[in-house]
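Supplied in structure tokens, the structure appears directly below.
Heads up, one of the protein chains got dropped from this complex, but the rest are sitting where they should.
The first chain written gets the first letter, and so on, giving A and B; residue counts start at 1 in each chain.
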Amino acid sequence: MRIARSESVATHALLVLAAIVAVFPLVSIVVSSLHGVAGSGGVSFAGYSTAWTQGRFGSALLSSALVAVTVVVVTVVLAALAGYALATMRVPGARLIVALLLVGLVLPYEVTVLPLYELLTGWHLVDTYGALILPQIALSIPLGVLWMRSFFAAVPVELLEAARIDGTSRLQSLRLVVLPIAGPALTTLSTVLFLFTWNEFLLALILVPDNASVQTVPLALSFFSGAARSSDPAVTAAAAVLVALPVLLAYVFLQRRLISGLTEGAVK
Amino acid sequence: MTTTATTAKQGATAPTPPAARTGRTFGRRPSLRSYLASLSWSSLLYVAPALAFFAVFVLYPIGISVWYSFYAYDGLTQGTPVGWDNYTAVFTDSLLRAALLHSLVLLFFYAVLPVCVGLLLAGAMSRIRVYGLTVFRAVLFVPQILSSVVVAVAWRNLLAVDGPVNTVLKAVGLGRFTTSWLGDFDTALPSIGVIGAWVEYGLCMVLFLSGIVAIDRSTYEAARLDGAGPVREFFAITLPALRPQISIALILTVTFALRNFDLIWNTTRGGPGTTTTVPSLYVYQDAFQNRMLGRASALAIVLTVVILAVVTLVQLALREREHPLRRFTRPGRPGRKVQS
Partner (left out) sequence: MAITLATLLACAACSPPGAGKGTSAGGTVAITDPVTVQQVADLGDVTLRMWADQAEKPLMKSVVPAFEKKYPNVKVDITYKSFDDLIATVVNAASGTNPPDLFQGNIGYAVDGALVKAKLVRPLDDVAAAYGWITGTGASTLAPARWNGSGTAFGSGNLYGMSPISEVQGIYYNKAQLKELGLKPPRSFADLEKDLPAVKEAGEQPIMLGNSDQYAATHIFSDLAVTEQTPASIRDWIGGKAGTTFVTEGNAKAAETMADWAKKGYFGSGYDGLSNEDAISRFAKGSGVFFVGGSWNGAMLDPAKFGFGALTTGGAGATASPWHISASSKNTPAAVAFLAALHTPKAGQVILDTGRLPVVTDGVKGTNSLQTQTLDALKGTIAAGTQVGYYDWTASDMLNVMGGKLQEVMAGRAGDTQFMKAVQASWLKARQTR
């Protein structure tokens, strides 16, 4: 039975509409960021230079990159180790560990930030990179471990058996047998964690309230657009575009891997 | 996002349950002993670093929150124990109750609406060959990757008194409906809701699409030969097949809806009046502005329990029982994976 051509056209029209709605807000800030400061009508990059110099986005971008990369690298290493063990070994208390991690997946940060603030104050870490990096590694652990665990669980048993017969140790077989085929899973996980860390706002708001030199871009943008300078919409819009640009660029290159990895991994 | 219970095969060393093996027992002890012996204690070395982080920066702070929640504490001077008062306050204080109510309203916008829209679109797409699927997917996913602060700035701009939305309304002769969307008592909460729905609908649709691509086309052929129309096709095949994706979509959107600090903080901060307050906003204000750490902790814990409860409910409600596709597919032939 054939589906009518008109239905296909209508569905595609619907899809186009949905896609336009999805990008319209972004397009609109790009447009308003390019408006001349005095509404002269022409295209102007003045908003960008103002935002860049007044909002300290240069240093904020560096902070964000440093924090995100550190969090991703450390989390992926720790998650690969733990996920490997949980998937292939008889870990004592494995069920409890997995249950805790599952709870950790949906935990609202609100319940941890207040004591975290006090804990990190005591350690002299508030307003340092440490205050952003350490808790975010911990908060990324549940997703990371469960993700890697389900990946390793899907690795054919024969592969590991063969390695064991060859006399390779467990750590070696992780390094030599399993990791080489884990590329796609690691890429997807890294991308997701990078996005989460890059965009995190509440933790940054509370844990680095003072030190402008370690503020991440979402925080810098929030302070910038909330303070007196918001009266010029072109500048605020430009600031928002500056913040979104790095992730958008990364997304253009990684979107295929990210989406297919996510949608497959999500339901596993 | 591997949320659903991954009763994964235990990999290489998949054990026989200890109880099944121990035929000759001296009471229970040997079975326990052999069970313990079958465990790999050295494997804890692999798990320990990750767990240490998790324990110090997640579990321990939760413990502290529970502790604080039974005290009146300003963060500076010694607290006084107040029993369950902070918890009763969460449910009796009219402002906090209103905040919980707002969360429920937002739950509709953030979770129910995007899932329905996503299902509708996905259902339509299941019936045709979609051209440019990857591009659509990529574009629809864009709201998900943006920082909520960027989203807030963009939408504040769209919904401003002199913003594009009002300009369009005026242009099409609906000028009397223009308002300061985020600053008006009647429209602020629904406006926040629309922003949330916008963030989430693409995610839902992308998730559902991936589910649909995995459905064997022959299932649909078979159904059509049976004379099923689009509606029956949707309810008989598409919807049941998407059960896991719906479950995931709901868990993600519900969690987002109930937390929801960033968007509100960067758009309305709870105003006008108290029309857009949510629990997480009060957690922040009580903890860092009003210096009521005990009440803030109690509220955060209630919020956590609510989220866990809702997520568990969703999981239970959408747990996969017998696979519904069996009726249409011949056994032994898995759904064809369509490369997108």
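One rule holds in what follows: a contact is a pair of C-beta atoms (placed from the backbone, for glycine too) under 8 Å apart; a residue touches a chain by one contact, two chains touch by 3 or more.
This structure is a prediction, so every number in the text was calculated from the model and none was measured.
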item	value
Visible contact partners (per top-of-document touch definition) of the missing chain	A, B
Contact partner of the left-out chain, one of B:Y35, B:W67 or B:Y87	B:W67
Residue, one of B:N86, B:S147 or B:T179, that touches the chain absent here	B:T179
Absent-chain interface as seen on subunit B, which is shown	55, 59-60, 62-64, 66-68, 71-81, 160-161, 179-185, 268-274, 285, 288-293
For subunit A, the residues touching the chain missing from this view	96, 100, 115, 117, 121-122, 124, 126, 209-210, 212, 223, 226-228, 230-231
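By our rule, only the chains that are shown with their structure count from here on.
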item	value
Inter-centroid spacing, subunit B versus subunit A (mean Cα positions, whole Å)	16
Subunit B-facing residues of subunit A, complex	1, 3, 7-8, 10-12, 14-15, 18-19, 21-23, 25-26, 28-29, 32, 78-79, 81-82, 84-92, 97-98, 100-116, 118-119, 134-135, 137-139, 141-147, 149-150, 152-155, 157, 160-161, 164, 192, 195, 198-199, 201-202, 205-206, 217-219, 221-222, 225-226, 233, 236-237, 239-240, 243-244, 247-248, 251, 255-256, 258-260, 262-268
Residues of subunit B that touch subunit A when the two form their complex	1-6, 8-15, 38-41, 43-44, 46-47, 49-51, 53-54, 56-62, 64-65, 68, 75, 121, 124-125, 127-131, 134, 136-151, 153-158, 160, 164, 198, 201-202, 205-207, 209-211, 221, 224-225, 244-245, 248, 251, 255, 258-259, 261-262, 265-266, 279-280, 283-284, 287-288, 293, 296-297, 300-301, 303-304, 307-308, 311, 340
